[in-house]
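== subunit A ==
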Amino acid sequence: MSELVLKNGIVYDPINNVNGEKMDILVKDGKIVEKLNGNAKTIDCSGKIVMPGGIEIHSHMAGGKVNGGRLFQPEDHVRFAMPKTKVTRSGTGFSTPTTFLTGYLYSKMGYTTGMTAAMPPLMARHTHEELKDIPMIDKGAYCLTDGNWFIMKYLKNGEIEKCAAYVSWLLKATKGYVVKITNPCGTEAWGWGKNCRSLDDPAPYFDITPRELVKGLVEVNEILKLPHSVHLHANNCGRLGNFVTTLETFKVPNGTKPAAKRQIMHATHIQFHSYGGDTWHNFESKADEIAKAVNSNKNIVIDTGTVTLDHTTTMTADGPLEYYLQSLTHLKWMNRNVEMETSPGITPFIYSRKMPTASIQWAIGLELSLLIKDPWQVLMTTDHPNAGPFIRYPRIIAWLMSRKYREETASKVHKVIYDRSTIDGIDREYSFYDIAIVTRAGEAKALGLSDRKGHLGVGADADIAVYDINPSEIDPSRDYKEIEKKFSSAAYTIKDGEILVKNGEIVQTRYGRTLWVNSKVDGELEKEVMKDIEYNFKRYYSVNLANYPVREEVLTRSTEVTRSASV
Partner candidate 1 sequence: MSLEVKLITGRTLHQGASMERLGKESEEYTKSVAVCEMDPADMEKLGVKEGDIVKVATDSGEVFLWAAKSRQAPHEGTIFIPMGPWANALVDAGTNSTGMPDFKGVKARVEPAPEGKVLNAVELVREIYGYNY
Partner candidate 2 sequence: MMTDVILVPKVQHKISLEAEVIKPDEFAGKTIEEIKELPVYFGNTVQKLGDFFEVSGSAEENAENLRIVVEGDVSRVKRIGEGMTTGEILVKGDVDMYLGARMKGGRIVVEGSVDSFAGQQMRGGEIEIKGNAKDYLGGSYRGDWRGMRGGRIIVEGNAGKEVAEFMRGGEIIIKGNCDSFAGVHMKKGLVIIEGSVAERVGAEMVGGSIIVLGEMANLLPSFKIGEVVEGLKIDGREFPGKFRKYIGDFAEGPSVKGVIYKRL
C-alpha cells in the first residue's frame, strides 16, 4: 500500500501536545508511522497548517427525520446544487444536503469523521442506508433512548442491570455508537401531545421523571463501559428561562463515576439551553451562568450549537419543541412519533439578523465558546442544521479567532445583543491550537476514539487535514476572511492515507468505516431480557422482532468497538 510524507508542515496536534511545530508526518498503509522505507510520495506542506482530520460530534446528517427535512423542502434544494463530475455524484440542498453531497462537503473542509446525532431504533436501518451513501468520512450513529418503554419500565422498577442489558442489546440491534437522550420523558409525553417541562415532571402513565431517566441512563452507560458518555439533549430545549433546567441537569450525574477517562455527560447544543427571560421581550443570554457551571465541573463536556444567522431547518427528536417552533413561525411542520421509542419533528427556521431573538442566539453560541475556559470542554457544532448548516464551520472558526470579525457581525445584527448578552465585552481570541481542540482533538477524546482518531501520533488513522494557512504570515484576528476561506477549502484532505481532496477539489471518493459498539453483558442476564423483548414485540410493536435488527451487511466497512460490561 501507499506511503506518504507530509513534509515540513506546521503541525497542531493537541492530544500529543504539538503546538505549531514544524515537522513531517509519515503515513503507511493508512496509519501514521514512525518511519518509512523510502519511495514515499511527498507532499510539501511548508507554510501550511497540518491537523488531524476534523471530527463532527453532533450533526443531523442521515436518517428518517433528515430525509423528511429534505423531502418537504424543495425550496432548500434549489438553493444549492453540485453537478456530477468525473469522480463525484451530483447533489443538492443548502441546509439539508443530500447524502453524497454531505460527504463531499465535510471532506472539502478537512473533516474525516462524522456522527449522526439521533437515530430512532425502529428507523435504524434507514439511518444506516443513508450513512452507506455518505462517502469520504468515517461515521457512526447515536441511538435514541429518551421515550423508550423498556428503559422507562426497567428504571421505574429499579432494574438497572436489566436496563443495561436491554441498552446493550439495543446498541447491537441498531448498530449504534452512543446512548442518546433527547428531551428525556418529554418525547413519550408527546405521544399524547404533552411535554415534560422540568426534571421532576413525569412522563404520563409511565410515571418516571426526566431526572430519574437521565440518572439511570448515566449509570447504565458506565455499567456498559461505553466509549462515549451519555449524549444528552436536555429538557426545555429552546424555551425561555431554560438555563435553570440546564444547570440542574448538569448536576444529575453527580455521584456516578465515569468508567473511562472521559466526561460523565456530554450535553449537546447548549446554546439552545442557555436562555433567560420569561417573555420574548426580555429574552436574554445566560451563557455566563452556564459557562460558570461548566468551568467548575470537569465531568461535563458540551458542544455549542452555534447560530450562524441563516435560513435553515430545525430537526430533532424533541417533537414538542418542533411543534412549539412552528406555532411561532406558522411555517410547515413535520412530526414523526416512533412507537415505543421517541418523537422527532422538523420545521424550517429563519435566523434573521433583524430579529432580537436570533441575534441573541448568535451571541450565546460564541459566548459559550469564549467564556468556557477549557476548550476540551466546549466543542464546536451548529447542531447541523438546527442552528445553521455545517458548511458554516469555517465562519465560526473565524468568529472565534477574531474579535474584530465578531464586532463587525455584531454591528449588523439587532443592537439588543449589547444589553442582553456579554459578547461585546469578550476579548478572547482562539489560537490554532484551540481550534484544533474544539474541532477534532476534543471530539476524539469525548467520543472515546482518541486511540485512533483526532491526533497524529504513531498508530493513529492517517486522517489528516492540510490548510493553506501560514500562521507566521496570516493574522487571524485581522485576516478573518482569509481564515474562513482557507478552512472552507482544505489544501489536502487525507483519509486512511489516501488523498481525497486537493486544493478544495475532490480528486477521488472513498467510503469510510461505520463505527458501532458491540456491547457485551452477562449471557444469563441477556437471555432474561430477551424474554421481555420478545413479549413486548409481539404485543406492542408493529414489526416482528426478527425484522428489527440491522444487519451488518448494510454498514460500509463495519467496524465494531467492543466493550464488556461490568454485569
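Just so it is clear, a contact is a pair of C-beta atoms (placed from the backbone, for glycine too) under 8 Å apart; a residue touches a chain by one contact, two chains touch by 3 or more; residues count from 1.
The candidates came about this way: all candidates are chains of the complex that A comes from, given by their letters.
The shown structure was predicted, so the numbers you read here are calculated from the model rather than taken from an experiment.
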{"item": "In-complex contact of subunit A, chosen from 1 or 2", "value": "2"}
{"item": "Complex contact set, residues of subunit A against candidate 2", "value": "72-76, 78, 331-332"}
